[in-house]
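Just one protein chain is left out here, and the rest sit where they should.
So, subunit A:
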Amino acid sequence: MADQTYPIPGSLDAAPSRGAALLEWLHSWVVTVDHKKLGILYVVYALFFLVVAGVEALAIRIQLAVPNAHFLSPELYNEFFTMHGTTMVFLVGMPILFGFANYMVPLMIGARDMAFPRLNAFSFWMTAFGGLLLYYSFIGGFGLYGMGAAPDVGWWAYAPLTAKAFSPGHATDYWALALVVSGFGTLGTAINIIATILSMRCRGMTLFRMPLFAWLMLVVSGLTLITITPLTAAQIMLVIDRYLGGHFFDTQAGGSAVVWMHFFWIFGHPEVYVLVLPAFAIANEIIPVFSRKAIFGYPAMVAASVGIAFISLTVWAHHMFTVGMTSVSNAFFVLSTMMVGIPTGIKIFNWLATLWGGRIRFATPMLFCTAFLFQFLIAGLTGIMLSVAAWDWQLHNSYFVVAHFHYVLVGAIVFCIFAAIYYWYPKVTGRMLSERLGKWHFWLFLIGFHVTFDTMHFVGLLGMPRSIYTYEADRGWGTLNMVVSIGGFVQGIAVLIFVWNLINSYFHGAKAGNDPWDAWTLEWSTPSPPPPYNFATDPVVRSRRPLWDLKHPNDPDWKYER
């Protein structure tokens, strides 16, 4: 015994074992406060939940492919559509977009990190634990009452269905608390982004020389602060109702179901813009680079984004045209909603003008952005249709609405997310994604998307409401639903190709170099991947496209920019 040697923790060891190195590596990800690592964590976390919620969607589509199917029980169906929606919005959409912001904003504005690195890490882990809490409900949701597993009240969770009387068990509690927890993470990140953009820009980078990406992230973060707050307040009121005998939404004790709707949608509508403005931000970077032109009408783009954010705060009750508001209130929300179309139109025209006269290169990022333009146009137009309150009395809660918001969330946002990943993956990993797989991914996803969501509009016009786990055979919805489901699986295959591309290219992709796309913003001036703290010396800029100025010393931007 006496002569046995004991390893001394922390001692110098020339060749640590593989296991120890792995642990070391994992540990470095857990304790990191580096904005780039946190950005990657956000994106990986979101992609993981994208696959989870995608599987839920496919299960839903199997159940609906034919009338009177028994693939999912009613309970499980209701859990799946609730979890699908909640996951996609809170665990995929927001984290992935904040991930991009985290990684890119400091690089783009010439900063060495976010303003509050530790708050940054804290926010990410709050978001992550929110997600784990939500999914733990599948195992832990069985309450004293032996009822319910995952939340099954819809992602809008209308009162009083969420009251103790109608939702015994703990599923609804998991839903409310998970959103409170991840909501705090979101608020932290929003504050961090605002502080970073306002106080960390490099020399010469005035607000109006920032890349539009940074501008839009600033607007989004402001909007997030305003909208997550009522959501969090509503969740806390709900928990008070359920456990402390409050009567905010408890209609049996005189509470108001409609007040919940107001709280939820004053969050819920701007939330759409919290998700879609980052998509615009991505398009604002990619479209100019791949059409080889400066963005057309930069000041108008900034103004339109700020305009959209403000108008979007005044439109929430267009989700409530059927709850019996007065005709005057209905008319008010028709007008405010339609007005969103004006700044949105400006954006589309400015993108068109950017493309006009360019030399457009259809690499994979640009393919996704082009499809985004078409799909966002259609999504906007169906949005106008839904804003027509009288027509909305028919369309509301029908599959037409489901088709519309998937056009926004998938057709616009997910397409831009894919574009962004193809665009920045070389910067983040140092290797290119495979263009060949990228094209397969793009075309399959495009076809699947249109087969699914174009068809879904017609299902809605034929009177099929959402959130139903099955339907009667004589309704005439069978064939179309089958088509919708098939498209869903095509999208699933496309996503598998994408995931394979992400993994395979990480090891075997072509070396990217600093600036594979011949782009113009500061992140492309760093090595790929950028070193810790990004810039050896603080950059100095004189225009919105510092790398253009470098590449064209005789013809720099700062001579022309307005």
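Simple rule for what comes next: a contact is a pair of C-beta atoms (placed from the backbone, for glycine too) under 8 Å apart; a residue touches a chain by one contact, two chains touch by 3 or more; residues count from 1.
Please note the rule applied: contacts and distances are computed from a predicted model.
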### Query
One chain of this complex is not shown here; going by its UniProt record, which of these names is it: "Indolepyruvate oxidoreductase subunit IorA", "Cytochrome c oxidase subunit 2", "DNA replication and repair protein RecF" or "Transketolase"?
"Cytochrome c oxidase subunit 2"
### Query
Touching the left-out chain: which of A:339, A:437, A:482 or A:496?
A:339
### Query
Among A:378, A:403 or A:541, which one is in touch with the chain left out?
A:378
### Summary
Given A:140, A:246 or A:476, the correct residue touching the omitted chain is A:476
## Note on the structure
Per the whole complex, from A:102, A:312, A:364 or A:398 the residue touching the absent chain is A:398
### Query
With respect to the chain omitted from the figure, which of A:151, A:297, A:426 or A:448 is a touching residue?
A:297
### Query
Where does subunit A touch the missing chain, residue by residue?
73-75, 78, 152-154, 158, 160-161, 166, 251-252, 254-258, 291-294, 296-300, 322-324, 326-327, 330-331, 334-335, 338-339, 341-342, 345-346, 348-350, 352-353, 355-362, 370, 373-374, 377-378, 381-382, 384-385, 387-398, 454, 458, 461-463, 465-472, 474-477, 552, 557, 560-562
